[in-house]
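These notes are about the structure you will find just below.
A single protein chain has been omitted from the complex, and every remaining protein chain is retained in its original position.
Take a look at chain A:
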Amino acid sequence: MPSDSALPSAELAVRLRNGDQQALAEAFAQHSRLVHTVALRTLGNHHDAEDVTQQVFVAAWRGRHGLDPARGSLAGWLVGITKHVIADVMAQRARSVRNLHAVAAEAGPTATPGLDGTVVDKVVVAAALANLGEPRATILRLSFGEEHTHEEIAQRLDLPLGTVKSHIRRGLLQLREDIREVRADAS
């Protein structure tokens, strides 16, 4: 199923793979909130999140030859890199905790914190939702987040009921596609 945004996304991926630095800027403009929020939610501090975000886009640039636009979305590819960088930061943290424990002569293994997949999923969906544009994103939030009826949404946004229903159906199909593409490449 061709989705509304598949073509520009694939085109951007091809330009990025070919070494177009402007494409990197566009990828950052489109996806840096996704990358940064995943890092922030999983690592819990702004400083680390900013460093991870920087590393992800630099690594994306240097590893751009591995980008396969046919395999999944650019967002999915970036989320995959983000997971790697975050896992590395977490592993470093865990090792350093173990070292500290060794110094204090405390016995027992220290659990390595894992990457919380639910958190990543939530942020991916929130980003995909935001990318739907308005009023579609707001309509879907009201419908599935706050569970308003279609009639209430139509009234609240002053839109015809048919338009609201159409936005919900198409928005839902688009989001399913976005999530599939991210999962295909970020796993």
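By definition in this document, a contact is a pair of C-beta atoms (placed from the backbone, for glycine too) under 8 Å apart; a residue touches a chain by one contact, two chains touch by 3 or more; residues count from 1.
The criterion applied here is as follows: contacts and distances are computed from a predicted model.
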item	value
Record-based protein name (UniProt) of the chain missing from this complex, from "Anti-sigma-K factor rskA", "Xylobiose transport system permease protein", "FAD-dependent oxidoreductase" or "Acyl-CoA desaturase"	"Anti-sigma-K factor rskA"
Residue among A:A13, A:L34, A:L74 or A:I153 touching the omitted chain	A:L34
Interface residues of chain A (partner: the chain not displayed)	1, 17-21, 24-25, 28, 32-37, 40, 47-51, 53-59, 61-63, 65-67, 81, 84-85, 88-89, 92-93, 95-96, 99-100, 102-105, 121-123, 125-127, 129-130, 140-141, 144-147, 168-170, 172-173, 175-176, 179-180
